Structure formats: C-alpha cells, structure tokens
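Only a single protein chain was left out; the remaining protein chains are all shown in position.
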Amino acid sequence: MNFIRRQLPVVIAFCFGVALWAQYYIPSRASNEALETFTGSWAIILAGCALILGILSAIHHHWTKIRLKRAGFGYSIVTLTCFAIVVLVGWFPIQWPGFAAVTIADGSFFDWIFLNVFVPLDATMFSLLAFFIASAAFRAFRARSFEATALLIAGCIVMLGRVPLGELIAIPGTNLSMTSIAGWLLNNPNTAAYRGILLGVILSQVAISLRILFGIERTYMGGGD
Amino acid sequence: MAEQQTPLQKMAYAILNLDRRIIFTLVFLCVTAPLIWPIGMDFTPTKEVIDAFDDIEALESGSVVLISADYGPSSMPETHPMYLALLHQCFRRGLRPVILTLVPSGPGLANRGLLDVLESENPDGSLMYPGLTEGVDYAFLGYKPGGTAVMLGLGQSFITTFPNDYDGDATSKMPLFREVSRLGDCKYIFDIASVGYPEFWVPYAAERENVPLSVCCTAVSAAQYYPYYQAGQFKGLVGGMKGSAEYEQLVGMEEILGKIPPATNGMDAQSVVHILIVLAIIVANFFFFVSRRWEASEGGRA
Partner (left out) sequence: MSVGTIIGLWLAAGLTIIIFSFIYKDNPLYKFGEHLFLGVSLGYGWCIYYYNDIFPNAIKPLQEISQDSKNALVLIPIILGLFIILRVVPSLAWLSRFSFALYIGGFAGLAVPNVISGVFLPQLTSTINPLGPDWPSIIKQVVLLVGVFCTVVFFFFSWEHRGAVGKIGRVGILYIMVAFGASFGYTVMARVSLLIGRIQFMLHDWIGSMTGGGG
C-alpha cells in the first residue's frame, strides 16, 4: 500500500514526463496522436476537474462558516445564494421571461448577469488600485539611494513617455522627446535586464522539471499518507 | 528643546502627512475632468504597435488568424478596445479569425465583442460586414482550461481540443476546420492577454508550429515582454490602453464607430493623471529631503 500511495505517483510522473519529452524528438504519427490525446483531451479534463475542486473548496469554506455561525457568516449566505442563483440560471435551460431560451450564450439570463453584475464588480474592484498606487507613489517612492533614484527616474520617464503628453515634452529641432527616451529605455536597458531574469527563470524551470521527473520534488503529492 | 519650525518645515510636515483621501480626490478629478472636457492630445503610433498592425495588413485575404482573447473584465479598458479593433481589421481585410480564450472570465466578453463587431453598421444603416457565416468566415470556440495543454492540443488538432464551439455546435461539421485542422495551418497568432499567457504561446505554439505571433498585453506586463519583441519572437507588442489607442488609430476606429473610440478617449485622462503622479513624486521627494536635512541638523545640535 505504501508503494501505491508514495512510489507509484513518482513512477507515473517519471514515465509520462520522459515519454512526452521524447515525443519532442520523435514526431511520428503515433507519438503525435499520443500528444494529441494527452494535451487536447486528458490534460484539459484534469485541469477542469482541478478548477471544480477549487469551487467546491470555496463552497465548503463558506458552508462551514454558516454552519458554525462564525463572524461575518451573513456574507457567506450572500455568496452561496448568488452561487446557487447563477448555477440555476446557467445550468438549467429554463425559459426566463425576457431572455433567450439558451443556457450561457448571448441573450441568455446568464449572459445578462455576467455583463451587468460580474463585469462591473470585477472591473471596479481592480480599478480601486489606481487610487492606492497613486497614494503609494506619493508616500513611499523616495530617492533614498542611487539604485532607488534610478528606479524613480526610469518610472517617471515611462509614465510621461508612454502617454500622448510625452510627445510634447521634446527638445525642439531634434527627434529627442520623452516618448523617444522611454522607447530607448524600454528597448535597451529594460530588455537587457528582463532578458537576464528570463534566462535565469528558464534555467530554474528546467531544473524544477528535472527534480519532478526524478522524484526529488514531490510537493504536488500534498501532505499526509 | 526644538527650535521654532520655519514655514517650509511646517509645509513639509503637512505635505508628507497628507490625508490619503485628498490624493484619492485629486486622482478622481484628474480622471473625470478630461473625460467630460476632452483636450484631444495627438499621439503617433509606436514601432511596436505598427509592426503588429502591418503584419496583419500583409496577410493574404482568406488567411486564418488565431485570436486568443485571454483577458477578463478586470483588464477590459486596456485590452477590449484592441480586440474590437483587431476584429474590424480582420473582417475588413477578408481574414478569418478563430477566437478562443484561456481565462474563465473571458468568453462572455469575447463573445459580446465579436457580436458587436458583426452587428456594426455603416452610416447608411447597412451591415459593415455582410454575409459572414459562423464556421466558415469566423469561429468562436469559447474557453478551455489548461493553458499550455490547450496550446499543444491545438498544435495537433482543433477538433480534438475544441469538439464544440461556444454555442455548442460541433467543430467537426464546420467547413473552416476541415480546411484548417491544426494551429500550424493558421497564418498568424494574436494573443490579447491580461495574464502571463504570451510567454507560453512562444515556446508551445509559435516556435513549435512556426506561426508568427503578436501580443497585446496589459501595461503591467508590457515592460517584461520587450526581450521577446527584441528577439523577434513577438512580431508586434501592443502595451496597455495607450497601445490599444494606437491600434485604434491605425485601424481607423473613429471612422468605423463614428465617435472617439474608448482607448483613444481615455488618453487625455491618462496623461493628466500621470502628470499628477509624477508631480506628487517630485513634491514628496523635495519635502522628504527638506525634512531630512532639518532632522539631521536638529540631531547635530542635540
């Protein structure tokens, strides 16, 4: 039983990983079909199930909060009620008055909820960040050191150079403007630094992949027995 | 005992301890005022955006363009105008877009945007793009989870990866997918993304299948994608709302819509808020150094 629970998943990861790695170098019809089955069907189903697990976990969290009447359980009632309404509207093809008799497509009640509830809530939630980033820039963005000054100057150049105003901040009679300086900065030192980071990221990605394949990295198995 | 504060020191203290709600109000006013009273600042498209536009313009009529609309409402003002402009460009050039999304909050917006473009009318009330048939001239495949799995799956077969389109119709019965069976048959990939998918489209789709790729991303990730643009792995790079506004200008969205398009409309407000934030940083730093010198001299005397 210990082998099944602890060793077999590592063997599966190794076999599948090596097989799909080898597939890259052997693009035969059979190996392409195997890749098609794995990526176009199996992996997509598994990813969907993982996302459903996430939803179930959130529901479980809020249900527990309601059951134990923890602080703020009233909000959890709002969450679960809304969840139930949207699932009812989207999952069951009921002819809702004033809406098309389709489940999720255009003209459905589900689509109406998406456009008039989900979209404004999601978009506004993120738009709040504009206020906080302005406040943070005012309070925390200080030229305390040489490096911090470089960061601050580059930030201001991009802020001014990547809006229409940047074209107006220019030296007359030359091609030099805030826009052109921002463009040079993004295409040269910025590119160089992010490329250095990117190369490091890829090497670590390869190292992590090898650790997974050889069973050194096993955190995906979770805790417990 | 500390000496009497000078007016400059008092001002420094007041500025550095400004109530954050005053900053919030200034930001709100700087966004709202230019939207009510537009300034109409002109701007020239940058090379990164022109490269993407020119590539799409250069495609032969009838070519299939894969558009991955990987964004949701949280980044809509930056990416959705680009999506609409790209669709107009595709239909005007006679290209056939195949649209999909890899984010769960994406299909509703992508579908709405597609319908808006298909329903566009000329000033005389006639349809701008008449006679387009779903599954022949365009397709909307909807959402699939898995990210890289979907990209690799598309490299093998559209029909296996997306057995149905968003409306539930079988893709195997669509003439478009009998002609274009896999990603390698597409002439271009355009990823419009609010998340990190562009860096996965490069190795798992564009490089693997040898299909050119351009990207529209939120401004947050624009700077980190320049290495891909410099290496030619992104043929074009449309960054944020400004990039979308540039693309709108290149496509001629103002003439198409008969009004200022949304990203272009936001450019005045964007400029004004950026001036506010840069000024705030300069003022805060000036008073920070004033107060620091004062504190140092106080410390020296103590």
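A and B label the chains in the order they appear, each numbered from 1.
Please note the rule applied: a contact is a pair of C-beta atoms (placed from the backbone, for glycine too) under 8 Å apart; a residue touches a chain by one contact, two chains touch by 3 or more.
Worth saying up front: this structure is predicted, and the values here are computed from it rather than measured.
Undergrad: Report, in label order, the displayed chains that the undisplayed chain touches.
TA: Checking the complete complex, the chain left out touches A, B.
Undergrad: From the listed residues A:I94, A:L176 or A:V206, report the one that touches the chain absent from this view.
TA: Of the listed residues, the one touching the omitted chain is A:V206.
Undergrad: What does the interface between chain B and the hidden chain look like in terms of residue numbers?
TA: 21, 24, 27, 31-32, 35-36, 74-78, 104-105, 107-108, 142-145, 148-149, 152, 162-164, 166, 168, 199, 202-204, 206-208, 218-220, 222-224, 227-228, 230-233, 239-242, 259, 262, 265-266, 269-270, 273-274, 277
Undergrad: Identify the residues of chain A touching the omitted chain, counting contacts across the whole complex.
TA: Answer for chain A: residues 5, 8-10, 12-21, 24-25, 37-38, 41-53, 55-60, 72, 75-76, 78-87, 89-91, 98-99, 103-104, 110, 112-131, 133-134, 137, 146-148, 150-159, 162-163, 182, 185-200, 202-203, 205-206, 208-210, 212-213, 220-222, 224-225 touch the chain left out.
Everything that follows uses one rule, which is that only the chains that are shown with their structure count from here on.
Undergrad: List the centre-to-centre spacing of chain A and chain B in whole Å, with centres computed as mean CA coordinates.
TA: Using C-alpha averages as centres, the distance is 16 Å.
Undergrad: Please output the residues of chain A touching chain B within their complex, sorted ascending.
TA: Going through chain A, the ones touching chain B are 32-33, 35-41, 43-44, 46-48, 50-51, 102, 105-106, 111, 114-115, 118-120, 122-123, 125-126, 130-131, 134-135, 137-139, 141-143, 152, 155-156, 158-160, 162-165, 167-168, 179, 183, 186-187, 190-191, 194-195, 197-198.
Undergrad: Which bits of chain B are touching chain A when the two form their complex?
TA: Residues of chain B touching chain A: 18, 20, 23-24, 26-28, 31, 41-44, 46-47, 72-77, 104-105, 108-109, 111-112, 115, 144-150, 152-157, 160-161, 166-168, 219, 223-224, 226-227, 229-230, 239-240, 242, 267-268, 270-271, 273-278, 280-281, 284-285, 288.
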